[in-house]
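Here the complex is missing one protein chain, while the rest keep their positions.
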């Protein structure tokens, strides 16, 4: 297998030892309902099961375990994109969920080398997932009007070691985006219909506009504004993720689930 | 923005002109219910709306349009990952859907630089999506027992210009995988429980095992076999994708939907 | 067990022999994917499997079978409420589905002795289900502006033998309902917000208003109008029914499903 070069690519290979200060996911050994925590390699970490010295993880491979002074055991993993979003990033906003982010990547064709513009940065969840997906040859431009959120997003992205893939801008997008020819523009704002023209201007011809809104009224309002723009191939969807209890003899869905996060709207820019 | 190097990264940037022979998606202008076709730049292409000469698209940007001899107009786009899976690849098997593939990428942390092993190749839908996600610094090893399917998968992956990212093997995985230290192993086979040990052997410590099966019986049978292996953080899910009619004044879900494609099982390898 | 009196109660007991002219459901013997037809006892009936003489069913019990001149066999059943709605009634409109109707009955407390007002009659699907549920001690008042639909609804209700439980009115409900003190009022009209006051006037204090609309815009518009009225205990829901392939060794949901029929809005009248 190939050698991995550069800090960016490093992150998506699990096959290298833990470094000091690296953020990790710790998972308790109970397979039925795993509890999990976040921590940093090299620090001390306490739960009801005792104190864990994470110094011992330095140089160990992901998947290694660490025991508390009471003999309880946790397993340490390098976070995946879903871990970052669900467990590791500090949140002060509604976050984008892995189910939506995964579909956005595949539907909008975002991958290594892609250039993505988003607004707003929020807690940086989508920023981070885009940054992980585009690699060192791609780039993310993340707009946010509120400085404190932009800082939070930057901090979260930096934890994952991909800050160099993102340009954060504290700026009102009512003035438009500074970039052009983006492969995808992602709008996660309260009133996206005000910014559709700016988004289309920033998109490359053939690029994909992605809009995330939680309410049906916002979907309608956005759909009303779209026909004025050079967009085609409209799609409005929602995704539902249902977990099952992993009991082979009593297999059944979990009793409760997340019933709604957001609606997604997709359209492609044409050059007519 | 950065310059794009190499054939692999090329594919995820929409911002470059069409080349002769490139596969494209053609979309009719009706925004409510877009019809779409696949074709190659430079060829002649006919629908009920007339003959379209795609020679004129050479050197044009994605999002450009082409008119038939009857004056009808189609828009040409560079395919996204979802386009490849849903519209472009030739299929002879049940394919993996964008909703599942997107979640797999995010949940298993597959991105630029990742090394993924999969079995079977099938029509190459998942192969292609993994190849698009891992970039030129990553790699996909795709096992398939039936030579005709392996060839179909190779052909589909080649169409997308990422054949150099995939090693195809015509081989029964009952003999095990040749590779070690994979970031993720994806099993899309009828009886995955027979191959779990081999999959775990091929995984890097900390890597993610992903299993796709259509029936509840297969989920139970797989779950029965998992506890014998060094795996943790078990998750069993299904994803539902619901489309909405994009009519702002009469917004409602589509009348019918795909109700089931598959269940996904995830687990992580630990090194105890 | 008790003796059954009167034509109304007759219908919900399957335990009595078929009568001439009675409408029945015929089901082919293949258990995996049953085909079904409707017919009348005493008539001749043809399928690709031959001619069936349904004269022989007179005096037979439901569940009996009949053979064609080619030796193929069908089973004859007395229709349930779901059969009437899904298979037996002639439709010229979008019909209300068993999943919604069942929830309406239970949520609004409609049962033997209830008095229900509905508009419009449509094809009579909801009319019939209400009539079957309220018994000979209850009553349904069904309003419809278009005479041809009212006639269709009457014909469908008569087929089920419960015409005596329904009063049909060809009338624009913009003028209000003639009745008062109804246990439930069901509005299945395009713009229910115009008729809410009339509906509330017709309801008994403590009665339940039920509104069925297909689009989110109609839900919003209705919700905007409700606060002006003496209503409480608002509920907005949708129901999804997912079928499974009944194969014990390959149990899984059907590939496709009805993704949307309608939203239901419930509220109760208070007397303040």
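Letters A, B and C mark the chains in the order given here, with residues in each chain numbered from 1 onward.
Simple rule for what comes next: a contact is a pair of C-beta atoms (placed from the backbone, for glycine too) under 8 Å apart; a residue touches a chain by one contact, two chains touch by 3 or more.
Remember, predicted model here, so these are calculated numbers, not experimental data.
Of the listed residues C:123, C:156, C:208 or C:261, which contacts the missing chain in the full complex?
In the full complex, the listed residue that touches the missing chain is C:208.
If the hidden chain were put back, which of C:41, C:54, C:88 or C:115 would touch it?
Checking each option in C:41, C:54, C:88 or C:115, the one touching the absent chain turns out to be C:115.
Among B:15, B:60, B:205 or B:220, which one is in touch with the chain left out?
Residue touching the chain left out of view: B:220.
Looking beyond the chains shown, say which of C:90, C:256 or C:270 touches the absent one.
Checking the options C:90, C:256 or C:270, the one contacting the hidden chain is C:270.
Given the full complex, what residues of subunit C touch the hidden partner chain?
1-2, 4-5, 8-15, 27, 29, 31-32, 34, 36, 61-65, 73, 75, 77-83, 85, 98-99, 101-115, 129, 132-139, 179, 181-183, 204-208, 216, 219-224, 226-227, 230-249, 251, 263, 265, 268-272
Mind pulling the subunit A residues that touch the left-out chain?
That gives, for subunit A, the contact residues 214-217, 242-243, 249-260.
Which subunit B residues touch the hidden chain?
These residues of subunit B touch the chain that is not shown: 216-217, 219-220.
We take it that only the chains that are shown with their structure count from here on.
Just how far, in Å, is the C-alpha centre of subunit B from the one of subunit A?
Here subunit A and subunit B have centroids separated by 20 Å.
Hey, how far is the Cα centre of subunit A from the one of subunit C, in Å?
Chain centroid spacing, subunit A to subunit C, equals 47 Å.
Can you check how far apart subunit B and subunit C are, centre to centre, with Cα atoms defining each centre and the answer in Å?
44
When you check subunit B against every other chain, which residues touch at least two of them?
Touching at least two other chains: 216, 242-243, 249, 251.
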